[in-house]
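Following this message is one structure expressed as structure tokens.
Shown here: the complex without one of its protein chains, the others still in place.
Chain lettering (A and B) follows the sequence in which the chains are written, and residue indices restart at 1 in each chain.
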Amino acid sequence: MTSVAPSAARRVGLATAAVGLAVLVCLPAWGDPSTMRILVEFITLLVLAQMWNLLAGYAGLVSIGQQAYVGLGGYALIVLADDLGVNPFLAVPLAGLVAAAVALPTAMLVFRFRGGYFAVGTWAIAEVYRLLVANTTGLGRGSGRTLKAVFSLSRESREVATYWLALAVGLAALVAVYLFLRSRHGLGLMAIRDSEPGSETLGVDVFRTKLGVYVGVAFGTGLTGALIYLNLLRISPDAAFSINWTAYTIFIVVIGGIGSLEGPLVGTALFFLVREMLSDFGAWYMILLGALAVGVMLAFPRGLWGLVAERWDVHVFPVQRRVPVEPAGPDPGRIRP
Amino acid sequence: MSLLSVRGLSAFYGSFQALFEISLEAREGETVAVIGANGAGKSTCLRAIAGVLPVPPATVWFGGDPVGGRPAHELVARGVVLVPEGRRIFPSLTVEENLLIGAYRGRPGPWSLARVYALFPILAERRRQPGPNLSGGEQQMLAIGRGLMANPRLLLVDEISLGLAPAVVRGIYGVLRSIAAEGTTTLVVDQDVSQIMELAQRIYCLRKGSVSLEGRPAELTRARLAEAYFGV
Partner (left out) sequence: MAWVDTVVQGLLLGGLYALFATGLSLIFGVMRIVNLAHGDFSILAAFLAVVTVESLGLHPFTALALIVPVMAALGYGLQRLVLNRVLGRGILPPVLVTFGLSIIIQNALLETFSADSRRLNPGGIETASVPLGHDLAVGWFPLITLAVAIAILAGLQLVIDRLPVGRAFRATSDDPETAELMGIDNRRLYALAMALSLAIVAVAGVFLGIRTTFTFASGPDRLLFAFEAVIIGGLGSLWGTLVGGAVLGVAQTVGAKLSPGWGVLTGHLVFLAVLLFRPQGLFARARRVA
């Protein structure tokens, strides 16, 4: 295996990213609050998408119940900040830990399923959490709660602090996922995705790797959930545990491109674009997104970024190791469905 | 007139080439044998003929039509029936149901449940048992019977003797002889050369994806066969 020398695209990509980051950090000085709020929303969706991408695209665990951890993270924030007096900004990563703690026993249950039934199982569990929260008086039952701990700060400081926290989370998530995928564990993960029995014979502990990813992703998702509700300030079970979180992230990842780091970025940008364009048309933007996702899945399984990457061999965040392979011939032994 | 004509057939598994432009023929009513060592490409050849592998249309001709690359179920309707390697009995079906599913396409012809049971009495005894309960030899009989239920014009049998005791193999070859006597064109693939030499009218030997020898059994000496088979 030859190692990859940094390609031109990668250098340009990194330089652009650095400049962009500097601009973003200084945004509070010259931008307005609504821009910051949109960026926070962008980043949270992006991180959710990166997490789901890691889970489904790399680990092969197709979950449609990640909203469980968004909700758990959000409610953990409220409890930690309002009831236990923890600094709300510190409570965000702590909420991630809470989500991860719940993910461990949850995994024991859902890992009994495979494939499509695993997907529905994760959804069922999310519903259980939603109903448990909705039936708990201390958590505000069906009407939910408001985050009060931040009211001691001025509105401006709160918004800027939330914004910088979001930037930090976004950057950290990107770097963490990138480093993980390039690590030994990441390689093991991709081996599992490609062939579970094969990877087992090579000594990859499939169960522990999958469990680790599931819990790690729950941490990231829970943390992001807390960040979302730090931004929104008002939480309710139906909103926090809504299947829409999963719908958005799935569409973002599928359209942008599964199994690459750049895909979710492209997908999130497209998502915001479509939402802006169709904001006056009610449910049509969801119908369009759904149709786009289905269409992309049928025609370009690797998404928009996958199309670009294959065509021009561009990788901004390369996680593959290159092995020279001859082009494959027609694939026999597979009966057409 | 050849019922089956394979012309310049090449086949690939990914980037690996398994067949290199092979050609062979089977005339109506003939029994043709394809022999060769493990990995020589015999099964690949049968699978290509049966419609399991995608190949160009003009490489496989059946009954005067180019059928290469047509889906397997369509070829069954035309009368090309493959008895697959490893028997592949359906575990969820009983013996009788396995036979009945062979007749799914409803091709008219002389074969029926009664005739198959006459040919393989042991299957009649076990008709209500689940497929997997049968021994290896019985499963092979079931697989052949299932193939016959489709009333084939061309019967392809892949790796008959794999995993079976010699006595069992002899019995099955006896059955093949009576099937051939009925006039069914048969293409048999096997690693066991001795039995096949007595059964077939013509033999092709494959080595590393190419035809290394072809001829009538009477014309072929042991030495020539060994050379074609092993390349020594």
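The rule we apply is simple: contacts are C-beta pairs under 8 Å (C-beta built on N, C-alpha and C of every residue); 3 or more make two chains touch, one makes a residue touch a chain.
Treat the numbers as computed from the prediction; the structure is a model and nothing was measured.
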Of A:V25, A:L39 or A:A134, the residue that touches the missing chain is A:A134
Which candidate, A:G20, A:G85 or A:P301, sits in contact with the chain we can't see? A:P301
Among B:A150, B:V169 or B:L225, contact with the omitted chain is made only by B:A150
Touching the left-out chain: which of A:A119, A:L223 or A:L265? A:A119
Take the complete complex as the reference. Which residues in subunit A touch the chain that isn't displayed? 56-57, 60, 62, 64, 109, 112, 114-117, 119-121, 123-125, 127-128, 131-132, 134-135, 243, 247, 250-251, 254, 258, 282-284, 286-287, 289-291, 293-294, 297-298, 301, 334-337
On subunit B, residues whose C-beta touches the chain left out of the figure: 50, 52, 71-74, 76-77, 81-82, 84, 88, 90-93, 97, 100-102, 104-105, 146, 150
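We take it that only the chains that are shown with their structure count from here on.
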Nearest whole angstrom, what separates the Cα centre of subunit A from the Cα centre of subunit B? 53
